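Excluded from the complex is one protein chain; the other protein chains are retained at their positions.
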Amino acid sequence: MKRQIPIIITFLIGMIMIFSFFIPPLEGLEQTCSLFFDVIAVFAFFLGGGNLMRIHLNKLRRRKKDWGFSIVTLGGFFIMLAAGLLKIGNPGGIAASPTTEGSLLQEIFTYVFLPLQSTMYALLAFFVASASYRAFRAKNREATILLIAAFVILLGRTPFGMMLTAWIPESFSVLQVPNLAIWIMNSPNLAGQRAIMIGIGLGVISMSLRLILGIERTYLGDESV
Amino acid sequence: MLSFPVTGQVIDTVKAVPDSELVVVAPVTSLIAADHKYDDGKMIDLSWVPSIDDRLVEGNVMGYKVYRIEGDSEPETIAELAPGSNAYNDQSVERGKLYSYFVSALSSNAETPSIRTAPIQPQREWLNIELINVLIMALVLGGAVIYFIETARRGKKLFVRKIAGLEAVDDAIGRATEMGRPILFIPGILDMDDVQTLAALTILGRITRVIADYDTKIFMPVSRSLVMTAGRETIKASYQAAGRPDAYSDDMVTYITDEQFGYVAAVDGIMVRERPATVFLLGAFFAESLILAETGNSVGAIQIAGTARPAQLPFFIAACDFTLIGEELFAASAYLSGEPKQMGSLKGQDVGKAIAMAAILIGVLTATIGEAWNVEWIQHITTGLRDIFSTR
Partner (left out) sequence: MSDVAFRIPLVVLSDIGRVISLMFIGAGLLWILVRSLRAKEVDRRIVFLFIFIAVAAPILFPITFQERATLIVRRLFDKVESLPAGSRVLLAFDFDPAMAPEVQPMADAISRHCLTKGHKVVFMTLWATGQALLTQSLERVVKGEFPEKLDGVDYINLGFKAGNENVLNIIVTDFRMMFPTDVNGVPLDSTSIFDDIRSCKDLDLIISMGGGKPGIKEWVLYVGDRVNVPLGAGVAAVVAPQLYPYYPKQLLGLLGGVKGAAEYESELVRQYPHLEERGTPGLRMMGPQTLAHMVIMAFIVIGNISYFISRRRERKR
């Protein structure tokens, strides 16, 4: 029964969502089901938050390795929670939006969260360089084509691309690097992306059917599959 | 109180202005009220030709007012529109009631109403005929999947090509066991409502059976609470099926944070400290994909990645040892299980691909020939093909 009920719910909701696309009176149901998921997901925040607190409090209590960082984690958690819920320092008081300019939440967001997030995203610049250095080797024909395309795109996204090929006559303007870069994005890249998207779409249909019909049950913890 | 005659008669909106100083504009014409097609009877579409004074360079039209009359009641204003407007959708109607409309063209001190439309009742349609092509396509694809599932169930052997990333799973787990280092499984950063996360969890269920047999450690940091719950259920069931329920611990699956880069920072830290021998990056990833893959590479882990987000595939291909591209991620659980029912669904997908390839080939040929030689009947084929695959 423990496994049957989720499978039945999955089947019913799956069918409703499919039929509501074709049957106008059921359109509202699709929206309702979507809202239901959001409500459930919000309740799940308590589970996740509780798990986070349990792990770090446990680390603190037992003085496990790196327990000092758990203080930082828990401290950040509770400070942001208090700042948002109680609207600490909010010029508009408790009724105003939590992110009103001047509120503690907005200050922490602007001066702590924003720089931290930007720092993590900035790591990509370094990793792109090291991954390119390691991966773009002309080992075979396909890798060579990839290498040439990467070069054209890299050059095309800078002003030097135009400077280097400005001498090419207008009748052959597609060979100018920026235009070549745009052609690569619009033609071979687009064709490849579309092919992958068609494959993904079909894969999603097949996977979804397996889930809705209850053929695939591993995610429910069904040992028999 | 304004009166609203059937024929257009100017009404002054500023009582103090004498009639001779009223700015009179021409009314709108050809006002049509029609039931909105293929809805639940909740909308009526209005369209009209704007006032001729609106279309002049120095027109005097300041806007339009849309009036609705429900049955025999007094007219009510339901919208005020900018000059140039020629359509309005009334979405506040109720099925079963009769409505009629008129639109007034507004000047600076007067309004000129149009002729009133005949009463109309919004209708409910039970089937959106415009989407019939989508329905047929869905039935064909769904039918193909179910047909091949049945065929496979009856014992017919179905050929599925080798997928390098999935062939390497056992070796990757064996490597971790030999080196005495853990396995890290990252199911993407989206929630349980995303099919990629579900695909990742189904693969998790398959590989943890092997992990439980080999008695290797597995860590699964997640960024969604629901995924944490589902992940625990999946791993626990696998350990129970392998006869090792005592070896399972809830701490194998931990929730980090919903925040994308906070999650990435935590996972990177786990990778650098725990130095896993094998990393599975399966599911929906975004900008963090390369950060995770490069960090995994730097600690010497063998990495098997898979995602259905085309933007992240190049990063995984550059930084990981094996990559499951798009549909291979969804095929993985069927491939790993080897079960006839699951394998049948993969063949069903191939029918869809065959249809897509045929349509592309025919479409490209007809579009090229039709344009190059201006052959009308071939151009009709192209248009027809486009309409078949359109959702509008």
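When the chains are written out, they are named A and B in that same order, and each has its own residue count from 1.
As a convention for this text, contacts are C-beta pairs under 8 Å (C-beta built on N, C-alpha and C of every residue); 3 or more make two chains touch, one makes a residue touch a chain.
What you are looking at is a predicted structure, and each value in this text was computed from that prediction instead of being measured.
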item	value
Given B:21, B:80, B:170 or B:251, the one touching the chain that is not displayed	B:80
Contacting the left-out chain in the complete assembly, out of A:23, A:55 or A:120	A:120
Missing-partner contacts on chain B, residue numbers	79-82, 84, 89, 91, 190, 259-261, 284, 286-287, 298, 310-311, 391-392
Those residues of chain A which, in the complete complex, touch the missing chain	30-31, 34-35, 37-38, 42, 92, 95-97, 99-101, 106, 109-110, 113-114, 117-118, 120-121, 125-126, 128-130, 132-134, 136-139, 147, 150-151, 154-155, 157-160, 178, 182, 185-186, 189-190, 193-194, 197
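One rule holds in what follows: only the chains that are shown with their structure count from here on.
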item	value
Footprint of chain A on chain B - complex, ascending	38-40, 124-128, 131, 134-135, 138, 141-142, 145-146, 149, 191, 193, 195, 198-199, 201-202, 204-206, 224-226, 228-230, 233-234, 236-238, 240-241, 251, 254-259, 261, 264-265, 287-288, 290-291, 293-294, 308, 310, 313, 315, 317-319, 325-331, 333-334, 337, 339, 341-342, 345-346, 348-349, 352-353, 356
Chain B-touching residues of chain A, taken from the complex the two chains share	18, 21-25, 27-28, 37, 40-41, 44-49, 51-52, 55, 116-117, 120-121, 123-124, 127-128, 130-132, 134-136, 193, 196-200, 202-211, 215-216, 218-223, 225
